[in-house]
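Of the protein chains in this complex, all but one are displayed in their positions.
Now for subunit A:
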Amino acid sequence: MTGAPPPGLRLNGTLRFGAQVLFRDLSMTVRPGEWTCLLGDSGVGKSTVLRLLAGLETGAALEGEAGATDGAPLEGRIAWMAQSDLLAPWLDLHENLAMGARLRGEPPDRDRAAELLERVGLGPHAHKTPHMLSGGMRQRAALARALIEDRPVALLDEPFAALDLRTRAAMQELAFAELAGRTVLHVTHDPHEAARLGHRILVLTRDGLVEPALPAGLPIRDAAGPEVLEAQARLTRLLLGETRA
């Protein structure tokens, strides 16, 4: 990342799917340089929010605005990691990490690709193609590919969902360190993950956006620490609809 500070993100407005209103008068901001977790049930519109910010087709009509707080277009400033790994099946992991550079006509950074693959634990698999790897390994490769993009804004959609507990904790730490100082919007349905990673936690419910209290301390927090586990319990109750924030 070079030069200018990362922008914040803003999404204001009402989103409709045909006649159905997905959310009304939503007002959401993501502060620059922070890791913001967006929690919520499946189907509540978390991914749609991410896609609106990334400028991708959503099949929905937004009456309002979505973009960067500095007013400049987000194009070219986003690393996007989708729910599915979206690895190119004909390219080995090394070439999958070079995909962004090749698509831009830039020389790929081979050393950085090798380093990132090593750090996500795929060093020995760099020359395998995705079909030879497990779902968790593919997701780690997709994470490495999002990190190599080196963009000021990262939009992550369930980036750790396919990982086992230990790998997940390690990948959270890696991503948090690599993306430090950047603006991150991280969609997840895992309260523990949000409690661990968020500088800020937002919960998207059918009634709108809620901002529950944060666990004590700064992220990244201890995965098994009492603050995180307490916040996980609280967020779980919130998602179960048992209390209000």
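Remarks
FYI, a contact is a pair of C-beta atoms (placed from the backbone, for glycine too) under 8 Å apart; a residue touches a chain by one contact, two chains touch by 3 or more; residues count from 1.
What we mean here is this: contacts and distances are computed from a predicted model.
Chosen from "Methylmalonyl-CoA mutase, N-terminal domain", "Putative hydroxymethylpyrimidine transport system permease protein", "Ferritin-like domain-containing protein" or "FeMo cofactor biosynthesis protein NifB", the protein name that UniProt gives for the omitted chain reads "Putative hydroxymethylpyrimidine transport system permease protein". From the options A:G18, A:P107 or A:P124, the residue with contact to the unseen chain in the full assembly is A:P124. Among A:A88, A:A180 or A:A224, only A:A88 touches the chain that is left out of the view. Only one of the listed residues, A:C37, A:A54 or A:L179, touches the absent chain: A:A54. Within the entire complex, the positions of subunit A that touch the omitted partner chain are 54-57, 75-76, 78-80, 82, 84, 86, 88-92, 99-100, 102-105, 121-122, 124-125, 129, 131-134, 136-137, 149, 164, 166-167.
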